[in-house]
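Here's the structure, in structure tokens; my notes come after.
The other protein chains are all here in position, but one chain of the complex has been omitted.
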Amino acid sequence: MFAQLIQDPAKINYVENPAKPPEIDAWGQLPKLASTFDHVDGLFYFTYIVCIFFFVVILGALLFSVVKYRRKTWDQPAASNVTHNTPLEVVWTIVPLIIVMIMFAWGFKGCMDMTVVPEAASRNTYKATAKQWNWTFTYPNHATPSFNEVWIEVNKPVQFLCESTDVLHAFFIPVMRVKRDIVPGRFQSVWFHPIEIGEFHLFCAEYCGDDHSRMYAKVHVVSAEEFATAPWDKWDDTTPALAAKSGESLYKNLCQTCHSVNGTPAVGPTWKGLFTKQGDTFVGRQREVIEGGAKKTITVDEAYITESVRKPDQKKVAESPYDKNNMTAFPDLDERRIKGLIEYMKSLAAAQ
Amino acid sequence: MSHDGHHSIVIPAPGPEFVPHTVAHHFDSPVQEFQSMKLGFWLFLATEILLFGGLFAAYFYFHEAFPETFRVGGAQLDWRLGAVNTTVLLVSSWTMAMGVRCAQTSQKQKTLMFCALTLVGAVAFMVIKFFEYKAKNDHGLVVFSELFSGYNEATGQLAWFKDYDGVMANVPHGHMFFAIYLTMTAIHGLHVVIGAGLIIWIMKGTAKGRFHAGYYLPVDLVGLYWHLVDLIWIFLFPLLYLVP
Amino acid sequence: MSAHTHNDHGHAHADAGHDHGGGLQMGHHHVSSAAMFFNVLAILLVLTIVTVAVSRFDFGGANMLIAMGIASVKASLVIAIFMHMKWDTAINKIVFLSSFLFLSLLFIFTLADQATRRVDHEMHTTRTPVDKQWVHPSTLEKH
Partner (left out) sequence: MSTNVPVIDAHPTISEPPKNYLNCSRGFMSWAGTLDHKRIGIMYLIGVSAAFLAGGVFALLVRLHLWEPHGMLFTNETYNQIFTLHGAFMVFIFVIPAIPGSLGNMVLPLMLGAKDVALPRLNLLSFYLWCGGTLLATLAIVLGGFDTGWTFYAPYSLYTDQAVVSIGLGIFLLGFSSIFTGLNFIVTTHKLRAPGLTWFRMPLFVWAIYATAILQVLATPVLGITVLLVAFERLYNIGIFDPRLGGDPVLFEHFFWFYSHPAVYIMVLPAFGIISELVTVHSRKPLFGYKLMAFSALAIAIISFLVWGHHMFTSGQSTFAMFAFSFLTFFVAIPTAIKEFSWVATIWKGSIALNSPMLYTLAFLIIFAIGGLTGVILGALNVDLHLHDTYFVVAHFHYVMMGSIALAFFAGLHHWWPKMFGIMYDETLAKIACALIFIGFNATFIPQFIMGSQGMPRRYATYVPEFEGYHHASTIGAVILGSGVALMVYYLLASLLIRKPAMQNQWGGVTLDWLTPTPPPLENFATPPSVTTEVYDYSTLDYESLRTPVR
């Protein structure tokens, strides 16, 4: 009935290798890294100052009264019995009204600037697909997608069309001041104009289930020259060892949320012991699976793993809770990368 | 609970076949009691309106989103049955109003008779509803035996929506109309059943002579409830059977 | 509906005036005449026939308006006469009718959001049908 309640110390449950934290300014705020800064932060500081002003007024009046008019004897009456002061009441109705209307107009103007996608950004459109619990980024005019990491060019407005295949997520890059909930069943768009090179956080800001907090992606803002080399499309598989290494980094980005490599129970079955090394060859283990409602035993091999990545519901591991849990499909993953993952799985056996 | 020194106010019965009514201890007068109860009940009816309002909002929302689905779906309902049911409810609303009127004028036998007629209306409504549901079931538009069997993600098939005749094949999300139809009419039907129960309770009290010109509050309130049930159907009928 | 009578009640608290809505009034004295109830029923049934008859013709976008208009008239009759709202106290009227007011807020804002979302899409985001494969928006714009 109860799932495991207490965290397994073996499973360190957080984002590996996040981006470096941005520098914080004297106000405790994030630095100016994108054009959207002006839309948000100008008004933010304005409201901040207005609020501090009113807070100081209220606090000052309170403290002054408490000190000055403290009751000294138990039967002391009030120093004044004024019940109202119409001009004063009118003033403190009208003045806040004017201030908040300024805030509203300013806020709406900024909001329109941030939601109406300019021509330049719509010509540089990415697709961001959110799933429980990872991100897939598809690049404009480039076939290979990237997972949980995205590269964008500095000083070039960019639009993200966000799509969710399951539940609500939200696309949130704090330093770029952009946030948009991703509603399954339709596209939501977000645009911004990065002006500094660096690595930044991309969070999921709308609660989406168990590993909501691990739904993290790293945003690389790079120079035009570096962008031209398509850094997300580097895949070294010249030798099986290098392929396994590439596979490992992909595993950490994409698969680690649900699959352990050391046998720890997780959402999905562990990769430990998928292959065993016999001499120079790797032999897949026997596994009971459910296909089309019927149980059968298969041998783990490359075809099975490829199918499990692309159509995970085809053959489900017949073991609780994996027979009930659903894995998200990765139809975008190309042969070379799947091969890299398999090499990594095999390297796990070799290491033992 | 005893209340020392408290004089209960008693409304005398108009005749030997009736019993007097004692005003609750915390009220100063029968007027205060009557008005309090009635205000409370109107407030309750307001919450009922808002409760159904959520369903109506969903109806309009999806009517706007999938007009074709609602048009084709509405055509599958039998407007004749709907019209008969509307008539039944309207007539029963009238008998209920007459029942309240007879209670107001201390006419015990007539109150009983009109309440009984209202009850007949409630039963007739539910019987007609049953045949209507059965027809939907036979066409696979709402398969009641499969209602809780869920949704197959792989095939995209909904267990309770089979659509044997394929009438909804060419519209998007054909189940949507029937889901809303079922939910609205089922919750309305539940209110009809509750209303029928209340009418039976009222008839018992009337038979004992508890309700008369001096105290007919429960009859009045149940009457209001029954009219509300009618009121909701007045809107449901064109929305589900006619407009789409 | 001014023809209503209220002379046939043998009520202990019978009072002379019917200045409705007075706070200290009993407010529940009104006993409507059976004839009026019957007339209202007749009107309701006629209106039911009308709404069915009208629905056989297609007025396009006006279908919903016509049907809801007739239903509202019927509902008003039920509320005013059968539910005695016409003779009820002011506060009871306010309470019940305000529920429709607040309900209309739910309708207005929710439906306005839905209606204007479409405008939004046409205005400044790319319209991409979800059922289809993702197509790069620049190719979409060419069509």
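All chains are identified by letter, namely A, B and C, in their written order; residue positions are counted from 1 within each chain.
One rule holds in what follows: a contact is a pair of C-beta atoms (placed from the backbone, for glycine too) under 8 Å apart; a residue touches a chain by one contact, two chains touch by 3 or more.
Predicted model, so just to flag it, every value in this text is computed and none were measured.
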Partners of the unshown chain among those that are drawn: A, B, C
Contact residue for the chain not shown (choose from A:Trp106, A:Trp235 or A:Tyr304): A:Trp106
Contact residue for the chain not shown (choose from A:Thr83, A:Asn141, A:Thr238 or A:Ser320): A:Thr83
Where the missing chain touches chain C, by residue: 91, 98-99, 102, 105-106, 109-110, 112-117, 119-120, 123
Residues in chain A touching the chain absent from view: 1-8, 12-15, 18-19, 21, 24, 28-30, 39-40, 43-44, 47-48, 50-51, 54-55, 58-59, 61-62, 65-66, 69-71, 74-85, 88-89, 92-93, 96-97, 100-101, 103-104, 106-108, 110-115, 166-168, 170, 172, 174-175, 177-181, 183-186, 188, 201, 203-214, 216, 324
Residues of chain B (touch criterion as defined above) contacting the omitted chain: 1, 3, 6, 24-26, 28, 32, 35-37, 39-40, 43-44, 46-55, 57-58, 61-62, 65-66, 147-148, 150-151, 153, 156, 158-160, 172-173, 175-176, 179-180, 183
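The criterion applied here is as follows: only the chains that are shown with their structure count from here on.
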Chain A and chain C: spacing of chain centres that average the CA atoms, whole Å: 46
Centroid distance [mean C-alpha coordinates] between chain C and chain B, Å: 17
Distance between the centres, which are taken as Cα means, of chain B and chain A, whole angstrom: 48
Junction residues of chain A, two or more chains touched: none
For the chain B and chain C complex, residues of the former touching the latter: 11-12, 14, 30-31, 34-35, 38-39, 42-43, 45-47, 49-50, 53-54, 56-57, 60-61, 63-65, 79, 83, 86-87, 90-91, 93-94, 96-98, 101, 104-106, 213-214, 220, 223-224, 227-228, 230-231, 234-235, 237-239, 242-243
In the complex with chain B, residue positions of chain C that touch it: 8-13, 24, 26-28, 31-32, 34, 37-38, 40-41, 44-45, 48, 51-52, 55, 63-64, 67-68, 70-71, 74-75, 78-79, 81-83, 88-89, 91-92, 95-96, 98-100, 102-103, 106-107, 110-111, 114-115
